[in-house]
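Provided herewith is a single structure, encoded as structure tokens, for subsequent inquiry.
Missing here: one protein chain of the complex. Every other protein chain is in place.
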Amino acid sequence: MLPDELKNKITELLPSASFEEGANAASGWVTLNMEAGDWLAFATNLKRDPSLAFDYLFCLTCVDWKTHLTMVYNLDSTTYRHNLVVKIKLDRNKPEIESVSEIWRTAEFHEREVYEMFGVNFLNHPDLRLLILPDGWEGKNPLRKDFDDPVNMIKL
Amino acid sequence: MSAKQYISDVVNAVSSLLTGMKRTGYYFFHHKEIITEEYPDNRATLKMAERFKGEVVMPHDENNEHRCTGCTACELACPNGTIKVVTKFDITPEGKKKKAIDKLVYHLELCTLCNLCIESCPSDAIIMAQTFEHSVFNRAELTKVLNKPGSKIMEGVE
Amino acid sequence: MWSFSNIANQLHYWLNDHFSPTLTLIIEMVLAGVAVIGLFAGLGLVLVIMERKVSAWIQLRLGPNRVGPKGMLQSLADTFKLLLKEGMTPSGADKIMFNVAPFIAMIVAMLLLAPIAFAKDFQLWDLNIGVLYVSAISSVSVISILMAGWSSNNKYSLMGAMRSGAQIVSYELSAGLSVLAVIVMTGSLQVSDIIHSQADGWWIFKGHIPMFIAFVTFIIAVTAETNRAPFDLAEAESELTAGFHTEYSGMKFALFFLAEYVNVFIVCALGATLFLGGWMPFHIGNWEGFNHVMDYIPSSVWFFGKTFFLIWLIMWFRWTFPRLRIDQLLNLEWKYLLPISMVNLLLVTLMAILKWHF
Partner (left out) sequence: MYRETEIVTDMGNDLVINVGPQHPATHGVLHLVITLNGETIKKVEPHLGYIHRSIEKMCESLTYRQFIYVTSRMDYLSAHINNHACALCIEKGLGLEIPPRAQAIRVLMDELTRIASHELWWGAMAMDLGAFTPFFHAFRERETITDIMEETCGARLTMNYMVPGGVMQDLHPSFQQKVKDFLVLYKRKIHEYDEMVTGNVIFQNRMKNVGYLSPEDAISYGVTGPSARGSGVKCDIRKLYPYEIYDKLQFDEVLETGGDSFARYMVRLREMNESIKIIEQLIDNIPEGDFQAKTKAVLKLPKGEFYTRVETARGELGVYIVSEGGTTPYRIKFRSPGFSNLSVLDHIARGSKLGDLVAMMGTLDLVIPDIDR
């Protein structure tokens, strides 16, 4: 599906969606901003809808913008080969979002990684535990911008 | 499973095993195929590739002169803080102050041999040497001063 | 030609002349024990260096070449290293069983050396049930592995031991059946009888195809019984790290290691005795001239030549094949080797009754 068709189709599904121009312009991907509350239902539609068929979540990550967090979901469709980037703003103090690991199984590991690196709490995640950090980890989330570890981080 | 299939299974299995044994048996008897390099013994003949990145060195000519201007481009290019340029000010014959290096400190223990410093050097003062036997008993020996004592910058290098 | 029996007899008479009969017996037993221990250690060293050289050449390497001439003293140096190492016992282990297990493995390997005929008239104990003795004693080795695995208090060890138990018990069957093929032909369980029955040709040639099949089954079964690759599931490095001897170190580990190699030697010696005529030179029917030439080669050379050929074959297997999975291992035994060797035994029996062999 071409980017414009994709935008129309998505606006049909989610009228509140706002498209971000400029981001990912070099890749030509449609970038979409939305609210965390609608995410689970919308994600289900993205996968189920036969004309969208976003069945491949190839990247899931989070960006710390110091004022808020942004979840970034990069989606691909193995049938139509169109791409979509979904961005969801989260509250930095109490980040919470629905887990999509039931829809895309790969999200399970990626969400666990984001959980410990950024402290995002994924609701209804089947197994939200520390994956990379050692058990008994105390302290802040390493990939947040205010993380400081004077012992292990060497300032050059 | 029919009896015919049973027998053909056994025959195929045995023949596939024998093919593998033929190959290994070939190498057992053909010692010319051995590829071992007897490393410490072949030091005399061992030749490293000319671009091999062993460690950063600063070449000096016969007058004990190098090409380093002390511009700190290598220090800035280095991702790990491997290079530290300590500068001083020389007085030129005309009586002007001129920046020159006092010491170019190189931490081999931090170096990842990424070649970025050599790429960034505007006057080709540092190059990669082909040495590779870097082990020492004392870690402090890995911190090296690249310019030789009493050396000075070559004429005409800016 | 000189033979070992002359030396042994002369020693016996000399001892009898100087000591009382009881003391003579004791001295002779001590001498035999020393000989066996020496052989045990010597064989271990030779086989380890052989394995390392064979594997190196197959793998395009040079192998050990630093200690002694052409690296031949490498395994001796390794033994010294192992002797000097601390033999640790894990704190959760069953101490007695843990420490006894390697000695059982060693004792079994030593006992098995008794009925092997190393050369003409050179045999420690030519008992009338020699082959049965070997089969019976070699089954005991599984006990040492189970003891080691259980007492280590380590899950890898336990799994390795359990696998080994299942494996040895099942492969004993087809090994036994293929040994039985020779016994049916010979009609005797005595090692010297079996060797003498091959004076006019080895069983592998005299017994047509069924005997060859029995030989192949025997080799496969004993490879499995000695826990050698491709049947090394008890150790299975990439799955169970080191299997039943994960927790062993120092000399206790070395005893397991040596016992494995001596077991390989014994089963190969048995294979050479049963199928390739033991120390009997290569004879063809009634070609008197040819047979006479062959007799000039000493019998011990014949025996060790054949045995080391079989050992080399087993090493060749090890460095060529990947490992089987536990269920495939048991499938191979129960679905392929056992039926084949049973049918084969019937054929051999038929041949023996009808005197079809040469």
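A, B and C label the chains in the order they appear, each numbered from 1.
Throughout what follows, a contact is a pair of C-beta atoms (placed from the backbone, for glycine too) under 8 Å apart; a residue touches a chain by one contact, two chains touch by 3 or more.
No experiment lies behind these values; they were computed from the predicted model shown.
Here the chain not displayed is in touch, across the complete complex, with A, B, C. Of the candidate positions C:155, C:292 or C:335, contact with the hidden chain is made by C:155. Screening B:17, B:57 or B:108 for touch with the missing chain picks out B:17. Contact residues of chain B toward the unshown chain are 12-13, 16-17, 19-20, 22-24, 35, 49, 51-53, 77-79, 112-116, 119-120, 128. Against the chain not displayed here, chain A makes contact via residues 22-27, 29, 31, 55-59, 61, 63-64, 72, 74, 78, 81, 85, 104-106, 108-110, 113, 116, 128-138, 142-143, 147, 156. Mapped onto chain C, contacts with the missing chain fall at residues 55, 58-61, 155-156, 159, 229-230, 232-233, 236-239, 241, 319-328.
Criterion: only the chains that are shown with their structure count from here on.
If each chain is reduced to the centroid of its CA atoms, chain B and chain C end up 51 Å from each other.
Between chain A and chain C the centroid-to-centroid distance comes to 63 Å (mean Cα coordinates, whole Å). Chain A and chain B, compared by their mean Cα positions, are separated by 42 Å.
In chain C, no residue touches two or more other chains. Only residues 10, 17, 20-21, 23-25, 27-28, 31, 33-36, 38 of chain B touch chain C when the two sit together in their complex.
Touching chain B in their complex are the following residues of chain C: 54, 57-62, 316-317, 319-321, 336, 340.
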